[in-house]
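Only a single protein chain was left out; the remaining protein chains are all shown in position.
Showing chain A:
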Amino acid sequence: MSTLCLFLLSLGSFALLALCQFGHYRSAFGRAPSEQRAATLKYAGLLQLCIGAVAAIYLQGGYGIILYICLWIPAAFTVVMLLGKSARLLPTAAVAIVPALALLPFAV
């Protein structure tokens, strides 16, 4: 369960980091983001990436942080796949933190 939780946190972070780029945002929403929104998405993505790291250490210590960094790869791949196949789903992936936080009590 903790693996799934950490994967969802990584997925949300990378989806936000993809959306902060003008081209990917346009693919997802059909229009370019304002500079302020792009910056907000970027910092939200980075913050969520840090939250994931804290959660990984809290859940599984040193092992957790290694697992978390390794989970970035399938998460980033999912974002690339979504961008290639159905970019409109990317905003849904960007809120993956919600199910991740819902699963957190079961992962502890």
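Keep this in mind: contacts are C-beta pairs under 8 Å (C-beta built on N, C-alpha and C of every residue); 3 or more make two chains touch, one makes a residue touch a chain; residues count from 1.
The rule is short, and it goes like this: contacts and distances are computed from a predicted model.
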Protein name, per the UniProt record, of whichever chain is missing from view ("4Fe-4S dicluster domain-containing protein", "Glycolate oxidase", "PepSY domain-containing protein" or "2-oxoglutarate ferredoxin oxidoreductase subunit beta"): "PepSY domain-containing protein"
Contacts of chain A with the absent chain, listed as residue ranges: 3, 14, 17-18, 21, 23-24, 60, 62-63, 66-67, 69-74, 76-77, 79-80, 83-84
